[in-house]
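A single protein chain has been omitted from the complex, and every remaining protein chain is retained in its original position.
Per-chain residue numbering starts at 1, and chain names A and B are given in the order in which the chains are listed.
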Amino acid sequence: MKEQGRRDFMGMALGGFTALGGLGALYAMKRSWDPLPSVKAAGFTTIDLSAAQENVLNIEKWRGKPIFVLKKSADMKADDRDVVVGSDRFHVTIGLCTHLGCIPAYLPGEKIFRCACHGGEFDASGHEIFGPPPSPLEIPPFKLEGTTIVLGEEGPEFKKMKDAGLIA
Amino acid sequence: MKELKVLAVVVFFSLLVYWGVEPFAHGQMHKHVDGDKFAYSDLPEITKEGDAANGGNLVMGAGACLGCHSIESQGMPAPMDAGTAAASYGVNPPDLSNIGALYDEKFLAALIKNPAHALNVEHKFDPAAGKMHPMVAFYGAGGDIDQEVADMVAYFKSIAPKELSAKEAFDNACGRCHAMRYDKYTQLGDTPEFKYEKDALAYQIKVLEYQDHLKAYMGKLPPDLSIIIRARSAHFLETFVENPQTQLPGTSMPRVGLSKEGYEKVEAYLTEIGDPSKPKREALGPWVLGFFVIFSILAFLWKKYQWRDLH
Partner (left out) sequence: MAKFDENARPFSEKWLDERLGVVTLKKVLSTEYWIPKDINFLWAMGMVLAATFGLLLISGIFLLMYYKPDAALAFDSVNYTIMTEVGYGWLWRHIHGVGASIVFLIIYIHMFTGIYYGSYKKGREMIWISGMLLFVTFSAEAFSGYMLPWGQMSYWAGMVITNLFSGGSLEAYGLVEWIRGDYVPGDAFLTRFFMLHVLLLPLVIIGLIVLHFGTLRLPHVNNQKGEEIDFEEAAELYKAGKKKESKVIPFNPVFLSKDIFVMGVYFILFFYLVFYHFGFAMDPVNFDPADGLKTPPHIYPEWYFLWSYEILRPFNKDLGLIAFGIAQVALFFLPFIDRSPNVAPAHKRGLFNIWFWVLLVDMIVLTILGKLPPEGIYNDLGLVSAIVFLLLGPALFVITKMEKKI
């Protein structure tokens, strides 16, 4: 009986020790699935806002994601989420529907975005107005430098929006 | 027999699912466009009998076609190379040797008189807003303009070759905007073989420059058509080429104006490059199906033998 118990203890010790090694191996495997440093560091996108035309959607690219840049015309409602440069107001968001990540199309006539995947709609300020999207279009981290905007860096304007809970 | 009843139930529900997710769902997803069978019924008929000789004079003279177009078959080269032409006009103007064999004559006549209207791109080119189509309309050489246009169309028909290959049809109708990379074809034509990488890269830069002009002209680079034949249904392609606006309202692609025969040639080329296994599939299919029919008969006989004294 004593022998048996001792063998069991040794067996459990061996098993536990092996599991420890297994955990270490699992960590290595998890790390192998992580995005590569070069991918994570994938630079910052700089966009010049001075050339934008009113009510014409410009699609830029940042970290592989489409970025909507829309210069608002005077008749479009001002919004706290607008990026303000001088007297111009811009809508700058990640152009992916907050439902399941398709790219909504901009309809300049109706001044709304409509997602072809599941019919979600956003107004010109990026607020969801119809369908399944649970939240407004997301605002990417940005920093204003004169009339250019740098995506990927958090400037004071972005931090202010973030503190007010307006980002998404 | 009970087993056949079970089979009927299984087949019924399988077909129901198939009908629901294929014909029915796709019918709901895509609006149906009837198409016009390349009749171009919105364009006026040519009422005058054309005189090819006079048409030739007009094309060379008062019509001023040769300011931009070449007619290689008549020994008249292009005034500038493709890249320079694209820089000036947005796209390289087509050679006119084959157009009489490819395009509908009503379309050609309408094109000569009012390009933006015939090409169905008036939403992009509005003279009132100062946006002129790069092809200048023909305002007449002093006589009856309808007669003159009919003469020019007659001239193009008279110089057009009797036989046109599928690739020549594509080259003239589509190839100045669309590449075909599975045939090593770009907007500049067949890509030559280069001995030195430097020359290959220089050629590639020429292609990219041409594509940049095209991009500025069209809004985006028109897609490569290598396997468009498998990416779109035959019906879609036919109605789209006939009148792009019906399938994609607002698209910057112009109406191509191909005649029915012209379109069939283009389609043949798209199939040859995009779906080259089609003839092989059609040749092998009956043999494989025949094999499994005989296999099933033999298997049925073997089953009968094995089950002979079980019931």
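Heads up, the rule we're going with is that a residue touches a chain if its C-beta (ideal position, glycine included) is under 8 Å from a C-beta of that chain, and two chains touch if they have at least 3 such contacts.
Predicted model only: the values in this text are computed from it and were never measured.
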Visible chains in contact with the missing one: A, B
Contact set of chain A toward the excluded chain (per top definition): 33-36, 39, 42, 59, 61, 63-66, 99-103, 115-119, 132, 134
For chain B, the residues touching the chain missing from this view: 2-3, 6-7, 10, 13-14, 16-18, 20-22, 24-25, 28-29, 181-182, 223, 226-228, 230-233, 276-277, 280-282, 284-285, 288-289, 292-293, 295-296, 299-300, 302-303, 305-307, 309-311
